[in-house]
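One protein chain is absent from this view; the other protein chains keep their places.
Note that the chains take the letters A and B in the order they are written out, and that residue 1 is the start of every chain.
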Amino acid sequence: MADIELQQVEKRFDEMFAVRPLDLTIKDGEFVALLGPSGCGKTTTLRMIAGLETTSGGRIILNGKDVTRLKPSERDVAMVFQFFALYPHLTTRENIAFPLQAEGETKSNIEQRVREVAAMLRVEPLLKLRPGSLSSGDQQRVALARALVRRPACFLMDEPLGALDADFRESMRSEIKHLHLQQKGTTVYVTHDQIEAMAMADRIVVMNQGEVQQVGTPAEVYHTPRNLFVARFIGSPGMNLVRGVWAGDHVSLPLDNRYKLPAQWQAALYGVPAENGITIGFRTEDVLLRADGPLAGTVISAGLLGSFTMLAIDLGDGQSIIEARVSRDMRVSAGDHVRFDLKPDMVRVFDSKTERAIQPA
Amino acid sequence: MAANPVVFATRVDKVGARAQFSRAVRIVLVVAYAVISMIPIFWMVTAAFKSRPDVLAIPPKVAFEPTLEGIVSLLTKRSVIPPGQEDQYRNRPDLGLFDRIMIERGQVITGPSQYTQRLLNSVIVAGISTILSVALGVLAAYAFSRFDVPGKGDWLFFILSTRMLPAVVVTIPIFLMYQQLRLYDTHLGLILLYTTFNLSFSVWLLKGFIDEIPKEYEEAALVDGYSRMQAFRKVVLPQAVTGIAATFVFCFIFAWNEFAFALMLTSERARTAPPSIPTMLGTGGIEWAAIAAGTLGFLIPVIIITFALRDYLLRGVTFGALRK
Partner (left out) sequence: MELSQSHTTRPRRRHLSDAQIQFLFIAPTIILLVLMNIFPLFYSLYLSFTEFSVIKPNNPPLWVGLQNYQNILRDEETWKYFALTGRYVLLSVALQTLVGFGLAMLLRERFKGNGLITTIILIPIMMSPVVIGLFWKLIYNPAFGIFNYLLGYATPNSGPDWLGTASRALWAVIIVDVWMWSPFVMLLCLSGLKAIPDYLYEAASIDRANSWFQFRRITLPQVAPLLLIAVLFRTIEAFKTFDLVMGLTGGGPGDSTELIAVNLYRAAFQRFATGESSAYAYIVLVIIIAISNLYVRQLNRARGE
């Protein structure tokens, strides 16, 4: 297994940037997720690593070797595609054997390897079947087996769970993670589903419109998003973001709400131009309903979601609506006026104009 | 896939010098084939507009003075002007363009040629039979598409297989039939036959088109109180218009080009153009430009139509079974 290094890798189409110059180092054995909405450049980046896409600039180093100009077949990577890319006219066994046959391996070696990998992915009963008669989950497992059979330097996965039926998705997710822990293979995983990324990755690269927004562990991107995009994108639901004005010692929020920021923010906020405005962010689970809380609003909806109740609270101007996760025993209904507070060390502050997070002193 | 602005995947192994070279070679080869395969057609088209000596020239004349001689001699009957009377004819007041051309060659036009009449027969027979086969075809295609007709698969197979019959097998008994019914050498006889043969084609082709119109539209109409017939007329037919048009053209081309049946089932009155063409070679003093002009009448529409129908061609040649 190997390191992957991207140095100033970019992809341009005439004037348009599909991927802005990107630096990234992936350590041997790491599971890195490229996460972002459609069109953010994550797939293009993955394909550049694979060699399926040329780079407009920068270098790609695989295991110490500069592979930027090399063909996919010369790079020693394996890829799992969203639509499986299984050869429809070949049986499972033949599909898995394909890469080894292409390399000219001996028949007995191929036999043995196919058996090993089929056992690993539990597809032995399917060996004689064609992809057309397999369920989507099984097809993806066969695709994984095909990727594993060569023992490549790294695994590239392009939204592998995207084409699966919902029930398969969760189980395949843990299977892939389990495989990763077993094989300890360097893995680059593209997805638009932040739950997947959060659950599986060692580190997440959040991308939007060709630009990297943040690189960090799941905990980092969840608790300390670097900008508004990451704050909104990560978490289900995303972070609550309320625009306000910094008024010296508190933030003025819609409809007479005033929130006093903890001390560590005061110093940092002096550097922010007043006209930019402030956005505070907080997660749904960091809202504390309290009769003596500093903030107030009207409940628009209250839904019991099993282990907790989710409230939508309007701060008063009809536009600033936040979501709050409260205990399921809480008796609150639409129309109620509530008061609440926020967990002080979980509050985040952003510059409304630059959208960047403001770091506390 | 993601909404990428990617138009062509630019794979690393496809942009190298070697890849570009082999790509260029491939393009050159295929363009060369296209050009070569057009040479016969091109030559024929120009031959239609050449004067007699020009047509026969070797090396072939690429630059020549165009003339309508060939076309005129194809479409008209002429007789030779007796020597010494040329001026008499030349000075007549009511000369049309065609007349003038022929007088230059020492001939006077005496009326439309047999070919003109044959051409007319072709138009009548092909036109009417196509209308019939498309009309009946769309009805049958609709029924097969929407309903679970008992024995549907068998009926459809039967319809397709009629197209597989060689013309000669069917012709002998039909020849006899027609003799009895006095349909031999009539427009009606050919029309009936062409309609039948085009039917199998048009049913399959149209069924393919109608299959693609979502049933939901008719179902909505039925729920709204329309009868099945009305739903068919108001909902399905308008949406099937392109398919119907394409089918119409394919059927017309087949009927227009048809040779074997026309040859065997007609002689003087109802004969269409295709069987007439080879017989034009029989007489001495072969008018090659006229023949070229005759074939022109067949080529030009076809070329235009091929361009127009190129997106439907795959469906057309496989009876609507396959689409791109």
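Assume a residue touches a chain if its C-beta (ideal position, glycine included) is under 8 Å from a C-beta of that chain, and two chains touch if they have at least 3 such contacts.
Everything numeric in this text was worked out from a predicted model, so none of it was measured.
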| item | value |
| --- | --- |
| Touching the absent chain when the full complex is considered, from A:61, A:85, A:332 or A:346 | A:85 |
| Residue of B:15, B:220 or B:314 touching the missing chain in the full complex | B:314 |
| Of B:15, B:120 or B:165, the residue in touch with the unshown chain | B:165 |
| Positions on subunit B contacted by the hidden chain, ascending | 8-9, 11, 13, 23, 26-27, 29-31, 33-34, 37-41, 43-44, 47, 55-60, 136-137, 139-140, 142-144, 147, 149, 155, 157-162, 164-177, 179, 192-193, 195-196, 199-200, 203, 227-230, 232, 253, 256-260, 263-264, 274-275, 277-278, 281, 288, 291-292, 294-295, 298-299, 302-303, 305-307, 310, 313-314, 317-319, 321-324 |
| Residue numbers in subunit A that touch the chain omitted from display | 50-52, 71-73, 77-79, 81, 83, 85, 87-90, 98-99, 101-103, 146, 150 |
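Everything that follows uses one rule, which is that only the chains that are shown with their structure count from here on.
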| item | value |
| --- | --- |
| Subunit A and subunit B: spacing of chain centres that average the CA atoms, whole Å | 59 |
| Contact set on subunit B toward subunit A in their complex | 1-7, 9-13, 15 |
| Subunit B-touching residues of subunit A, taken from the complex the two chains share | 13, 16, 18, 38-40, 42-44, 47, 51-54, 69-73, 82, 192 |
